[in-house]
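Working notes for the structure below.
Of the protein chains in this complex, all but one are displayed in their positions.
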Amino acid sequence: MRMVQVQVFAVLKNYFNQEFEIKGSVSTIEELKKELEALNPSAAKVLQACRFAVNDTFVQGEYKLKEDDKVVVLPPSSGG
Amino acid sequence: MRMVQVQVFAVLKNYFNQEFEIKGSVSTIEELKKELEALNPSAAKVLQACRFAVNDTFVQGEYKLKEDDKVVVLPPSSGG
Amino acid sequence: MIKLWSSPLPAAVDLPVIVQEPIPVIELFALAHHPRAGGIVLFSGEIRNHNAGKEVAYLEYEAYTSMAEKMIREITAAAKEKWDLHVALCVHRIGRLEICESAVVVITAHAHRSEAYEANQYIINRVKHEVPIWKNEFYTDGSSQWGGNCNCH
Partner (left out) sequence: MIKLWSSPLPAAVDLPVIVQEPIPVIELFALAHHPRAGGIVLFSGEIRNHNAGKEVAYLEYEAYTSMAEKMIREITAAAKEKWDLHVALCVHRIGRLEICESAVVVITAHAHRSEAYEANQYIINRVKHEVPIWKNEFYTDGSSQWGGNCNCH
């Protein structure tokens, strides 16, 4: 079974632990996003606005997750 | 006879003394400009681009000179 | 003093771009003088005592540091090439910041001033909109709010 590590930032820490693991059938970023929405439906709106990155590179919804990929979930920037 | 004090700046110092007096028939700034051109024809082009001020206020060609007015002649700005 | 322009490749890549401590604005500005530059523009994004009608007590900034550093370096490098800048620097602070402290500083230097202004705005706009850095505003009423809108534009 595939295991994916997830790290979230900023406002997402109000909805999830900062780091956790997802085991099971998620095979793409799009599926991971759905899984996260299922885990906490109140985070759905924020998740829709988020960017995802693997190995410090942005990835799109169709990106195929590999074993032990660490996915970071990045809410809209608010620096500066 | 009217006496007008004149002070020039920057590149005009290559053509005139920094401060001097003009006695005689000049009654407006326009006439003063013509007088200065007559004094040094090579300054004509620069003088056309200059602004004139009396008492720290810009004056136009039709300004009527008064006795002992001090006129400053200001080439185009090149500060900054 | 280190001179950014004395080395063949800009030493800017070695400067930290994400810092925990107060941004050394004065030292950065001192680094940014360049004998071919006629105009230097420095932008400092500072903590306001109010936002969206609420009184701000302080802010905390968080970054996904590894990506944020890489992206800030890419953005300043892109600006440097696009406008042929002599200097392009950006430093962003994270952690707790008080009112009037600088959260981000951008410095650009160009032979002519209009390019220095334009490039400076390009850098801060991209940094604010693209780089994974977030502010958490703590208000004097005890509440707090993660930023998600660009409040300072």
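To keep things simple, chains are lettered A, B and C as they appear, and every chain counts its residues starting from 1.
Going forward, a contact is a pair of C-beta atoms (placed from the backbone, for glycine too) under 8 Å apart; a residue touches a chain by one contact, two chains touch by 3 or more.
Everything numeric here is computed off the predicted structure, so don't read it as measured data.
S.K.: Could you list, sorted by label, every displayed chain in contact with the chain left out?
M.R.: Touch partners of the hidden chain, whole complex considered, are B, C.
S.K.: For the chain that's not shown, point to the residue among C:43, C:83 or C:134 touching it.
M.R.: Here the residue in touch with the unshown chain is C:43.
S.K.: So that we can see where the missing chain sits, which residues of subunit C does it touch?
M.R.: Within subunit C, the residues touching the omitted chain are 25-26, 29, 33-50, 99-100, 111-114, 116-117, 120-121, 124, 151-153.
S.K.: Which positions on subunit B touch the chain that was left off?
M.R.: On the side of subunit B, residues 9-11, 14, 46, 49, 51, 53, 56, 72, 74-80 touch the unshown chain.
In the analysis below, only the chains that are shown with their structure count from here on.
S.K.: Could you give the separation in Å between the centres of subunit A and subunit B, each centre being the mean of its C-alpha atoms?
M.R.: Measuring from centre to centre gives 74 Å for this pair.
S.K.: Quick check: what residues of subunit B touch more than one other chain, meaning two or more?
M.R.: none
S.K.: For subunit C, which residues are shared contacts with two or more other chains?
M.R.: none
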